[in-house]
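Yeah, one chain of the complex is gone here, protein chain that is, but the others are all in their spots.
The block that comes next holds chain A.
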Amino acid sequence: MFSALRQASRSVSSTRALRTPASRPVAAAFTLRPLARTLVTTKYTKDHEAVIYDDQKNIGKVTITDYAQTSLGDVVFVELPTTDTEVAQGESIGAVESVKAASDIFSPVSGKVVAINEELGSQPSLVNKSPEDKGWLCEIELSKPSEMDDLMSAGEYQAHCEES
């Protein structure tokens, strides 16, 4: 996303609050139901992608951030990877296009694409309306779950946006 955000002429107020991930059920040591030990974490890249990772399924849902969609303006086209494609962390897996710019989507993690959001073909504006939920891009089965540790937390990402 990075180059397009630099290009985007409309400045985004640095004071605008970024959406923070919705609170998730967190594993608790004292739970009596061991099968419910699912931990969902959201991590961010400096290029303004997010990955919502379910450690039980080992699947990460890739999105662009709310900050990114605001900077791009109205999204008119989304190019997604093909299901079953193996991707490496940092590799271009598609693009999000607004009138102003085309910007690459870089995969936040390595793995195999197991699902794509078909809805975006007919409704690219979902990326604006609901960037980190209904406007999700694809799901990746992680081959190196430890890569999640290299990504930014919500707090770190917010600080990153305020700097840029």
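Criterion: a contact is a pair of C-beta atoms (placed from the backbone, for glycine too) under 8 Å apart; a residue touches a chain by one contact, two chains touch by 3 or more; residues count from 1.
To be clear about the criterion, contacts and distances are computed from a predicted model.
Think of the chain that is not pictured: of "Metallothionein-I gene transcription activator", "Aminomethyltransferase", "Epoxide hydrolase N-terminal domain-containing protein" or "V-type proton ATPase subunit F", UniProt labels it "Aminomethyltransferase". For the chain left out of this panel, the touching residue among A:Lys100, A:Lys134 or A:His160 is A:Lys100.
Contact with the omitted chain, checked across A:Asp55, A:Glu79 or A:Glu141, is made by A:Glu79. On the side of chain A, touch with the chain left out of the figure occurs at residues 9-10, 76-77, 79, 92, 95, 97-100, 102.
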